[in-house]
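Every protein chain but one is kept in place in this view of the complex.
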Amino acid sequence: MFATKNEYDRGVNTFSPEGRLFQVEYALEAIKLGSTSIGITCQDGVVLAVERRVTSKLIEPSSIEKIFEIDSHVGCAMSGILADARTLVDHARAEAQNHRFTYLEEMLLQSIAQSVCDLSLNFGEGDGSQKKPMSRPYGVSLLIGGVDKNGPALFTTDPSGTLFKYKAKAIGSAAEGAQTMLQEEFKTDLSLEDGVKMALRILKQVMEEAITSQNVEVAVVSTQDKIFRRLTPSGVEEYLTSL
Amino acid sequence: MFATKNEYDRGVNTFSPEGRLFQVEYALEAIKLGSTSIGITCQDGVVLAVERRVTSKLIEPSSIEKIFEIDSHVGCAMSGILADARTLVDHARAEAQNHRFTYLEEMLLQSIAQSVCDLSLNFGEGDGSQKKPMSRPYGVSLLIGGVDKNGPALFTTDPSGTLFKYKAKAIGSAAEGAQTMLQEEFKTDLSLEDGVKMALRILKQVMEEAITSQNVEVAVVSTQDKIFRRLTPSGVEEYLTSL
Amino acid sequence: MFATKNEYDRGVNTFSPEGRLFQVEYALEAIKLGSTSIGITCQDGVVLAVERRVTSKLIEPSSIEKIFEIDSHVGCAMSGILADARTLVDHARAEAQNHRFTYLEEMLLQSIAQSVCDLSLNFGEGDGSQKKPMSRPYGVSLLIGGVDKNGPALFTTDPSGTLFKYKAKAIGSAAEGAQTMLQEEFKTDLSLEDGVKMALRILKQVMEEAITSQNVEVAVVSTQDKIFRRLTPSGVEEYLTSL
Amino acid sequence: MFATKNEYDRGVNTFSPEGRLFQVEYALEAIKLGSTSIGITCQDGVVLAVERRVTSKLIEPSSIEKIFEIDSHVGCAMSGILADARTLVDHARAEAQNHRFTYLEEMLLQSIAQSVCDLSLNFGEGDGSQKKPMSRPYGVSLLIGGVDKNGPALFTTDPSGTLFKYKAKAIGSAAEGAQTMLQEEFKTDLSLEDGVKMALRILKQVMEEAITSQNVEVAVVSTQDKIFRRLTPSGVEEYLTSL
Amino acid sequence: MFATKNEYDRGVNTFSPEGRLFQVEYALEAIKLGSTSIGITCQDGVVLAVERRVTSKLIEPSSIEKIFEIDSHVGCAMSGILADARTLVDHARAEAQNHRFTYLEEMLLQSIAQSVCDLSLNFGEGDGSQKKPMSRPYGVSLLIGGVDKNGPALFTTDPSGTLFKYKAKAIGSAAEGAQTMLQEEFKTDLSLEDGVKMALRILKQVMEEAITSQNVEVAVVSTQDKIFRRLTPSGVEEYLTSL
Amino acid sequence: MFATKNEYDRGVNTFSPEGRLFQVEYALEAIKLGSTSIGITCQDGVVLAVERRVTSKLIEPSSIEKIFEIDSHVGCAMSGILADARTLVDHARAEAQNHRFTYLEEMLLQSIAQSVCDLSLNFGEGDGSQKKPMSRPYGVSLLIGGVDKNGPALFTTDPSGTLFKYKAKAIGSAAEGAQTMLQEEFKTDLSLEDGVKMALRILKQVMEEAITSQNVEVAVVSTQDKIFRRLTPSGVEEYLTSL
Partner (left out) sequence: MFATKNEYDRGVNTFSPEGRLFQVEYALEAIKLGSTSIGITCQDGVVLAVERRVTSKLIEPSSIEKIFEIDSHVGCAMSGILADARTLVDHARAEAQNHRFTYLEEMLLQSIAQSVCDLSLNFGEGDGSQKKPMSRPYGVSLLIGGVDKNGPALFTTDPSGTLFKYKAKAIGSAAEGAQTMLQEEFKTDLSLEDGVKMALRILKQVMEEAITSQNVEVAVVSTQDKIFRRLTPSGVEEYLTSL
């Protein structure tokens, strides 16, 4: 059985006899090797929180960036291959700016997430431009969170280009444990404050190292001003103390 | 025998000694991995109904979309790879709009279905445009249903680009059981109301999870106004109660 | 011996040590998997008849089309891969129309058949146009029949691009049995009426299912008006009753 | 030893350790699978004669064409893959017409044969035009015969692009036996009449089926008028009777 | 297990079942074969120091260059494949000059390092220009150090295109031992003088050959004038004497 | 050991672990399969002589051409693949004509030979023109002989693109024996007459068949008029009689 699988899993776009595309499934595994990211939709905003793996005392933790601003009202957290995340985020930023320029309004979160999925789906297919496409699926999942005219929302994208809307979602190496905890603790009437605490509480439990203000990264978008904001290390410190 | 098969089934366009194209046959398997979809032609319209696989309590069921509007008078339900469905549906939408624009009339259902088949047939062959073609067969089947000047009709397309017209058809993982039930219960004088009930009754029996207004999606096109309409969750709820 | 064969049969254009091109031979096998088609030249016209494989009670038999009109004076029946047939027929239609437009006369049957063969021969070679050519031989045989200024005639084409003129010919899964019967029964002074009956009588014997007006398709071109005509189900019914 | 050979014979242009190009040698085998063709230079013209393999009573023998006119003063007989012969003959026809148009005189037989060889040699190399070249050697040999200002002559071409001038030559499945007979019987003072008889006498002996006016094809170019002429079935019949 | 790994590690962009890209990981190994390089951020500047492997008495040590100036305020030390380093450095130089020309200010160190990472990430993907991209990951790591408006800083890049900011970092064959020593000895209040001494002291311990002013290369950028400067052999000699 | 060799010898441009390019070495073998050619520099000219392999009594020996005129003052004899020789000779002819046209003088023999080598070296590399290059080394060696302003000279070229100047040289299947004889018999004060005799005497000894005026081909360039001349069969006959 394993031997049979081997014979179909190296061609990027080859179906196995069971109708599966293994290279896409393996790209999903790349995400499970990545650090854990959590996103939570609250009543008054959205929280994104990720684990930073600081492998050396001499590294500057702030240079390990895993949360990105896409537009002023939307950001994303990533798990998987950093390089691939950058490509998808650059694409999303351009789409969001084009939308603002063309329609004089902010782009809907779902549309932004869909544009990321479209690119993921079409890896290797080209788009008529001169730019050579990726020759493998994108090995990254994004948690795209923010606030638009429909209120706060959280979308997930993955290497197969599939889009889902979640109330709360964890991805990365500790996704399974974190998701179970989210499912137990999530309530629809969470405040943004409580959302940040829940995200940090869960990260604290699933991270192998002790959580500090240096090895996590947190960002929020509040419904009040629809502005993407990163928490400062001292801001994170306060929350950690309160746990 | 299995070994022999293995030797011809990885080339996308390689004949086996028996004259078979295995990659196309494997793509058909991808559809059997997908969720179940049902289409029924009634006297006064067409019903499309699909199962939604909601894998987490925190997911927004409405973000799992498997029925698409192609034009105001026609929609489709899909089983298989979502990304491939989107490509085929986008193609069908463009063709339908071009037809309206050029001939000032709605495109016939059969012509729409044929244009989807033409694209499926020619995967990998290119069409003279700069866009690089798919490098594998499309791993998706569509149930294209609607109402045109010839009345209500339902067409199926598959990865081999073959087109059939059906009175009632089920595709996806539970296609076999559902099709048997359709064959037993289908009558040509079904009303649209009865069609929706029959589709939901069959999905209820073949779905592994208990059916709810959240984990199925239903759409109809009535002969009265020839307009594609999605049922609201409460609309679906009413039908489920009546079963 | 089988092992040796295997080593040369996957390259589309690789000679085996015996000088054979296996992929073309395997494409010929694809035709033997197809439904049976029969063509008969009569004194006053040509008959084309094919078996329709109706796999479900809910399918519309009329949506299974295996006989195509090429021009008003010529049609064809196919066995093999439907998608490939459509490509060859589209090519033949364009050639026939170009001929009419350029020379103000109908194209000769042999010229139409030759143009289909030219395309079959050159699969994979390109024609200088931007359209990417087929990357494998066409897995289809056509029976091209009609009436031109030389009277009624029947030509066959196959994946190797070879052209023959036949008085009567069967192709597809039951070709062997049907051809034997044709060889026994064919006479050069057949009337079109008798030709249709002979075709249906032979199909009746070689088809696995009982023959009905729904699971066969018949078309004729008469010398009287040189017009391609499909028989209606009731027309077929009459002939079947008379057998 | 056979295993070693296998390792170099699939690449179209790969040398084996002995310096051989196997794909070209295998293409030569394709010719040995073909029907037998004979060409004879006589004092007053050239004879071309080929065997027609009529595999069914219902086939029209005249639709099996293996002798082609290249220009009014030159024709050719082929053994091997019909499709490849057509490509080479089309090339030769264009070259001959270009020559007539440019120099207002008929093209020399050797020049015509050389132009066929040039194309054969360069299979896969391209000629700067947009037309994609053959991706394998041409699997065909031609006997190019006719009359030019130097009198009657016969040239042979083969897949390696090698050109020879012969007094009399047989190619195809029975080439060996036929060539032995030619070597025994050929005289330089043969008349065209005697040449036709000799060709038919040899074909009669090497063909597996009984020779008839239907299963052979004969053409001549006489020094008298330098015109390529096909013999009619009744013309062939007369010669056969006289044997 | 090793066998399984082998099957996925030759395709440049093929995921293994565990979601890993082996060719990128192997490129990281190329760096471990290279000579050792050390970078240290001090209070008043940045130090770069590398080992020179002088394999022959007749070689001119000065022709072995492993530290490069990128712009007047920034340089880099490399470990791995020299050729790849040159490509990345040339790219960084062009980016830095473009920035100066466009914005009339020096480019930030992080932006320079990011531009190197962008090129590393996109090996094999092309950038729309006519220049053919690398067909494998770049087998080199850079220590990019200098002084910009944010003060002295040190960034690392690697074949996966990942960017980190370090206070002090060693790369190359003796990276492990050297990094341990850096971690023990590094203090944030180091003077540039002490930084050079620390770098040379560590190199002295990890190098297999005895350290001389000929087989090491040292460069500094001081906060005083923000100018990249190479130490002369006699300058290095003085430091070595002082150890 | 043989197995190891096999693994590197099919890639046209792949180095073996010993640094060898096997496909070029195999092309050299192709020459050893060819007929034998001999070139001799004499005091008053150059002789080229080749063996013709006449495989059938009915073949016209004159149609087997293995000596070619390149320009009026220079010719060449070939061993190996005839088709490849024609390509190289065509290239040399064009270069020689261009030189005459541009500089109004004859091209030096060494320059002509170098231009052939340049093409041989660059097989597969392309020259910026639209013409697709050879996809394998040229399987042919040339003996380029003639008279230029430096007097008579003889150059050899081979598949590796290496050029040598020889006083006398044999290539082809019997090269070894013939070269030994040349080394024994050659004197620098040979007359052209004696050179022709020596070439024929050596061919007579190494050829498997008895030498006749039909199965050898001889050409000379004399210092008197610097004109390439082929010997007529009767001319050859005279020399053979005199042996």
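The first chain written gets the first letter, and so on, giving A, B, C, D, E and F; residue counts start at 1 in each chain.
Keep this in mind: a contact is a pair of C-beta atoms (placed from the backbone, for glycine too) under 8 Å apart; a residue touches a chain by one contact, two chains touch by 3 or more.
If you're wondering where the values come from, they're calculated on a predicted model, not measured in any experiment.
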{"item": "Listed residues E:139, E:152 or E:195, member touching the removed chain", "value": "E:139"}
{"item": "Residue, one of F:32, F:53 or F:167, that touches the chain absent here", "value": "F:167"}
{"item": "Chain not shown: contacting residue from E:64, E:77 or E:182", "value": "E:64"}
{"item": "Contact residue for the chain not shown (choose from E:29, E:176, E:225 or E:238)", "value": "E:29"}
{"item": "On chain F, residues whose C-beta touches the chain left out of the figure", "value": "4, 7-8, 11-21, 110, 117-118, 121, 124-128, 133, 155, 160-169, 179, 182-183, 186"}
{"item": "Hidden partner interface residues of chain E, rising order", "value": "6, 9-10, 12, 22-23, 26-33, 56-60, 62-64, 81-83, 86-87, 129-137, 139"}
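Criterion: only the chains that are shown with their structure count from here on.
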{"item": "Interchain contact steps from chain D to chain E (minimum; 1 if touching)", "value": "4"}
{"item": "Chains contacting each of chain B and chain D, listed by label", "value": "C"}
{"item": "Cα-superposition angle relating the copies chain F and chain A, to nearest 5°", "value": "155"}
{"item": "Cα-centroid distance, chain C relative to chain D, in whole angstrom", "value": "31"}
{"item": "Topology of the chain contact graph, where touching chains are joined (line, ring, star, complete, other)", "value": "line"}
{"item": "Interchain contacts, given as pairs of chains that touch", "value": "A-B, A-E, B-C, C-D, D-F"}
